[in-house]
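Let me give you the structure first, and then I'll get to my questions.
The other protein chains are all here in position, but one chain of the complex has been omitted.
Then we have chain A:
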Amino acid sequence: MSAITTARPPRASAVTGTRPLLRVSLKHDGRTFVPWAVIATTLSVSSIILYPIVFPDEASRAALAATISANPAVGLVFGPANDLMTADGFNAWRSLALGGLMTALGAIFAMTRATRAQEDSGQAELLASGVMGRDSRLLTGVAMSAIGSLLVGVAAGLLTIVVGGDPESSLLLAATFTATGWVFGSLAGITAQIGADARTSNSMAVGALGTLFVLSGFCYSVEAPTWTNWVNPIGWMHETRPAAGNNWAPLLLAVALSVVLVAVAFLLQGRRDFGQGTIAPRPGPDRGVTRTTWRLALRINRGPFLTWTVAFVALGFVFGYFATSISDLLASDQGIQQVIASGATTPEEITSTFVRLILSMVGILAAISGIQVMLKVRSEELEDRVEPLMAGSVARHRYYGSNALVAFAYPTVFVLIAGTLIAWLASGSDLGVTFGDVLLQAVVTVPAVWTVVAVSVAVIGARPMLSIASWSGVLVSFVLTVLGPTFGLDDWVLGISPFWHVPYVAAADPDWTGLGWITLFTLGFLWIGFAGFRRRDLAR
């Protein structure tokens, strides 16, 4: 029996109408959770399937463990590797941090979509005028993100067991996905009350998630005091140690925190006006100085620029400080000392590989900002804001060029900001690298970033319906550059990532030809994008 068919009028309360609203929301927005669930599940399932194939014997497993401890930069993303000698341990290392991150992103977006985004689009006004309690929409958002996170956990856990994962370890691992989703979905419930619109709310929640994620990996990698893991919700997930102790207790902390965050969100919602954030908008200037497409492109991307700048200053400090501690880590590691003693590599080579890898990671992250600029071109077009501009005396290639220029400039600035900080901190340590070398390494990483951004320029210009394909460059680079080496892929596969072609500037004779090749690809992608944008119908 539903509230609609009952003859007796339902008792009015602050949450009246939640059930029908939740049913409709699940039906229409439920599928937006699917990509996140698929990624998290694939991570976990593929680890169990691939591990025995890629690392069939003890020796190869030991080699994997040595490789990972030799490159602590990998730990920034994945957190601690407790046990790499079993498939479940490998899965816990490879999936725990990223699976939780994906679930949390899905939960954040689901929460914002059900609450703040509806107020922006006007849907909420229709709903609020119906038989609907004050707290129904927020409660629906809470339910959406909680149910979505739970389903990710159930899917990942059960499928992992099906393909042969140890039941308890697999379930605990999947439970950390769900718990991470709950914590950050609830946090998004708060940011939805604070931000002036959906975009701001999402940025705040994702920013908090990103910061805590990086801090957690950082603290593990530099072997910071244990308490640093216990003040960070993502640290709690690592402390569950799936397949290496199976400690369920930290998940209780996550549940408790989620409850507190949701309570705060309801409190804040009761205190703000409909459609308004906590901060009221002030009148702006009556005259404008934004008078060219270039200034406009800068203007509409200004908010993200400031956020990213802060993020990359933070990233520069974290990675830079990290670099200063690497020599100690290497010295204390038995496995790596043996490799060095055997003459297979030198400390200088390890350092050089390490510096190049963290700068590639910086580059891949920075490329995201450029792709966002290009996706903004598409969303502006779909929101009918390009039409009046192009009715002005504006050539298409100039409009597109202004935006592409911003899309190239932003990641360049961010790589240089983070690169300068890393160079400054690393050169001040006993790592044996100079400021100039590290900064130059950052500079030569930039052309690879451009190639990745140029993919999105091509997609948005020529095939905007497939705008999701804009991310392919980042995805390929991340998988091949960060994950690829541990799977022993062939060079020609690794070479699909433009970052593979970035030269080692500290080497005796750096090979610069790779940069030429990837720049040719960049130019090709740009040509496709500009030719496509000139020829296609706009505002469709």
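For the reader, a short list of remarks on this structure follows.
Note that contacts are C-beta pairs under 8 Å (C-beta built on N, C-alpha and C of every residue); 3 or more make two chains touch, one makes a residue touch a chain; residues count from 1.
Going forward, contacts and distances are computed from a predicted model.
Looking at the choices "Tetronasin ABC transporter ATP-binding protein", "Cytochrome d ubiquinol oxidase subunit II", "sulfate adenylyltransferase" or "Molybdopterin dehydrogenase", the name in the UniProt record of the chain not drawn here is "Tetronasin ABC transporter ATP-binding protein". Within the whole complex, the absent chain has one touching residue among A:Ala314, A:Val394 or A:Val443, and that is A:Val394.
Although one chain is not drawn, the whole complex shows that of A:Glu58, A:Asp430, A:Asp509 or A:Asp537 it is A:Asp537 that touches it. Looking at chain A, the residues touching the absent chain are 120, 197, 281, 283-293, 296, 299-300, 303, 383-385, 387-396, 535-540.
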